[in-house]
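Of the protein chains in this complex, one is absent; all others appear in place.
Letters A, B and C mark the chains in the order given here, with residues in each chain numbered from 1 onward.
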Amino acid sequence: MSDALNTSWFDPARVNLLVGLAVFIAFLILNIKRAKGGSNMFIRPLAGLKAVDEAIGRATEMGRPVLYLPGLGDMSEAGTLASIAILGRVARRTAEMGCDLDVPGYDPVATTIMDGAARQAYTEAGRRDAYRPGTVHYVTTQQFAYVAAVSGFMLRERPAANIFMGSFYAESLFLAETGNLTGAIQIAGCDQVTQLPFFVCACDYTLLGEELFAAGAFLGQEPVQLATVAAQDWAKALAAAMVVVSLLASAMGHPELGLLLQTR
Amino acid sequence: MAAKRPSGWAVRLMALDRRVIFVLIFLATALPLLFPVNLPITASPRVKAAFDTVDRLPAGTYVLMSLDYEPDIKAELQPMSIAVLRHCFRKGLKPIVLTLYPAAPGLIERALAIASEAEGKKRNEDFVFLGYKSGSQSVILGLGESIRTMFPRDFWGTPLDDIPMMKGKNSYADFPLVINLSGSAIADYYIRIAATRYQRPMVLGATAVMATDYYPYLSSKQILGLIGGMKGAAEYERLMDITGDARRGMDAQSLIHVTIALLVILGNVALFFTGGLKPGGSGGAREGTGR
Amino acid sequence: MRNGPLVITFLVATSLVAMFFIPHHKVQEGQSVLLNWANVVYAFALILGSLTLWVSHQKKVLARAEGWPYSVVTLAALSFVTVAGTVQGVEEGTLVNRYYNMVNSPLASTMFALLAFFIASAAFRAFRARNAEATLLLGTAIVMMIGRVSVGEFLWSGFPPVTEWLLDVPNLAAKRAIALGIGLGAISTALKIILGIDRTYLGRS
Partner (left out) sequence: MSGIETWIAAALTLCVFSFLYRDNPLYRFAEHLFVGSAAGYLLAVQFQNVIKPNVIQKIAGGDFLPFIPLAMGILVLGRLWDKATPASRWAIAFYVGIYSGIAIPAYLQAQIFAQLADAVKPFEPGWHAINSVLVLLGFLSVVTYFFFSAPHRGANGAVARVGIWFLMVAFGASFGYTVMARASLLIDRVLFLLRDALHVLPAA
């Protein structure tokens, strides 16, 4: 760098981000306290998630596998973190129902982690022996090589349900159309906005954007998990209010408020 | 179901094998390539802005070009690289070219060969190709300090100090324009580092899907022009008055779009005649948006 | 010891959050060291994954399972590219680079190109004006498709500005709201992990 080495211990341009983070953590703690205090945490039902049980049930009846696709994000994508939590729930259901599960992995670290999560879910359901090694298996970290392999699996093994949860990119339509051809029930959840239209078109149910992050909490229905969703709602309301207030203020000649949101 | 009997043709149309659709799309692609009609192309303001930015530079100006895409999306970016390089050559500018993708140098070597041959320019006299360096973001940062640290030799192994035209050119400050043609988040890094931190005028080329995400940077003047996808490249070729692969593809592009739009309309007409438009009617895919 | 991994996650994650706010060069250097370590862990996870890929195909070949000759193809390609690429490198001019241009690259771009066909079949099958919302979706899609190519401009010069408006106004509004929600959802997902509320990643409930 041509500028001299930086020796300051705080970046003042980021103080607003720090405040924002503190507020969100405060919302989280408050809501967890509310939940532990016995307040009823309401989350409106997400149709796509109610369908997950139904889809696993149908697969069990037909004696065909459930295909769970964790997305093509790596561990830096929150969508992948959310997908791991959802897989835990889905694996628990397939274990209970005695249905075969197949999870082709894209990111090697996420695959390793999901193998542990699925194994644990089977153990908790009391079906440790039913966990087939290779249920969660690494395919490859090349987008279309992965797509080629998964599409081939869909056409040859004919899973009865395809569950897409995580960060998907250009492959979304390829996989969802192939799945549609095989007649599987398809449920998708994706945090990549540009891919949502394709899932909406080709799947039976689609969780839009942030619904993916609420899904883990919804499936578990544990109060502490639901509290995190409530905290998100509070933050959303605060953000919307800030937008309205600062627009009103700038209309009255005070644009300073909006500048508080500038970051570097 | 509607009271009237569903028309037979409509039912058959709705059950159309998707392979018929595939054949239609293939024909819509191949026929215009074989028998072009050359539909007129007009340049959008954003591509025009990119063209003008390059066009305004005086002959002899050095331009830093980072071409960052791999073969699987070359369809959108390779014609763009060729058109922009030819523009630089025609205006007598001196592009210094590099890439941050390991599988890209072959493509760029070809683009440089095509463009320099068409405009009669020579390697190491009119342009330099630095090749590939791993580390994306750290390389972009490093270019602000010293090109020679990042790329001690050019693509063909010549030390930079042995190339006369590289004399005295060693960081962003020596380049009045940075051009990045990218199919990934590399574009964000260049905007953040080259355009914002080092305040370099910058032109961006991106894939069509990416392009809309970068509109805000145009209004904030962090980028001075934006070329989006094969269509943007075709507009650039049009402004240059040359014909490259992008312009060759534009008739097919139009026909594919029209075919898909007609298919959608046809599907809905068929649905109407089978009575499927009534509430609760049959037909069409199951839908649910998580509501 | 049992909670050791949870403590590690908490400490590492909070230090990385803190590092974002501390521009001191030593701290930033420390961050790149940590990221470098993570890259090494990733590389080993990739070795692990590739080993399991190898084993699963090897099993198919040894058991002469349905389609085993295809697994031979995978095993051959995997071993050839790994060995050649590790010994000779993958840069321009190497054997693996030639192989990549001949095999990987056309396969990837053709798979990618198949999307044009799938987009057409999905549009024909799923774009049905069953209600107001579905009609909005398909109407906008048709205007965008026609409006952004030469034939659209040829039919009506007003098409390009309409498509720009659709992108700049309703599209921007919806995407902005979705981005906000995703941002919050992502942060809360990460916080759940850091605070130990969600332990699925360690294979625990």
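Just so we're on the same page, a residue touches a chain if its C-beta (ideal position, glycine included) is under 8 Å from a C-beta of that chain, and two chains touch if they have at least 3 such contacts.
This one's a predicted model, so the numbers in the text were calculated from it and none came from an experiment.
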Handout entry: Absent-chain interface as seen on chain C, which is shown
Key = 4-6, 8-17, 20-21, 33-51, 53, 67, 70-71, 73-82, 84-86, 89-90, 96, 98-117, 119, 123, 132-134, 136-145, 147-149, 163, 165-184, 186-187, 189-191, 193-194, 201-203
Completion exercise
Touching the unshown chain, chain A contributes residues 16-17, 20-21, 42-44, 74-78, 81, 109, 112-113, 115-116, 139-142, 144-146, 148-149, 151-152, 155-156, 193-194, 196-198, 200-201, 208-211, 214, 229-230, 232-233, 236-237, 239-240, 242-244, 246-247, 250-251, 255, 257-258, 261-263
Handout entry: Residues belonging to chain B that touch the chain removed from view
Key = 19, 22, 25-26, 29-30, 33-34, 73-76, 102, 114, 134, 207-209, 212, 216, 229-231, 244-245, 248-249, 252-253, 256-257, 260, 289, 291
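The working rule: only the chains that are shown with their structure count from here on.
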Exercise for the section: Determine which of the two chain pairs, A-C or B-C, is joined by the larger number of C-beta pairs in contact. Expected result: A-C
Fill in the blank from the handout: So the chain most remote from chain B by C-alpha centre is A
Practice task
Select the chain whose centre, defined as the mean of its C-alpha atoms, is least distant from the mean of all protein C-alpha atoms.
Solution key: C
Exercise for the section: Let me have the rounded angstrom distance from the C-alpha centre of chain A over to the C-alpha centre of chain B, please. Expected result: 31
Practice task
Averaged over CA atoms, how far is the centre of chain A from the centre of chain C? Could you give it in whole Å?
Solution key: 14
Handout entry: Separation of chain B from chain C, taking each centre as the mean of its C-alpha atoms, in whole Å
Key = 20
Problem - Where chain A touches two or more other chains at once, by residue number - result: 144, 170, 180, 200-202, 208
Exercise for the section: For chain B, write out the residues touching at least two other chains, lowest number first. Expected result: 18, 72, 285, 287, 289
Problem - Residues of chain C defined as touching chain A within the complex - result: 17, 20-25, 28, 41-42, 45-46, 48-50, 52-53, 56, 104, 107-108, 111-112, 114-115, 118-119, 121-123, 125-127, 137, 141, 175, 178-182, 184-193, 197-198, 200-205
Handout entry: Partner chain B, residues of chain C touching it in the complex
Key = 90-92, 97, 100-101, 105, 108-109, 112-113, 116-117, 119-121, 123-130, 133-134, 138, 141-142, 145-146, 148-154, 160, 167-168, 171
Handout entry: Residues of chain A defined as touching chain C within the complex
Key = 5-11, 14, 17-18, 21, 24-25, 28, 78-79, 81-82, 84-85, 87-88, 105, 108-109, 111-113, 116-117, 119-120, 124, 134, 137-145, 147-148, 170, 173-174, 176-177, 180, 191, 193, 197-198, 200-202, 208-210, 212-214, 216, 224-225, 228-229, 231-232, 235-236, 239
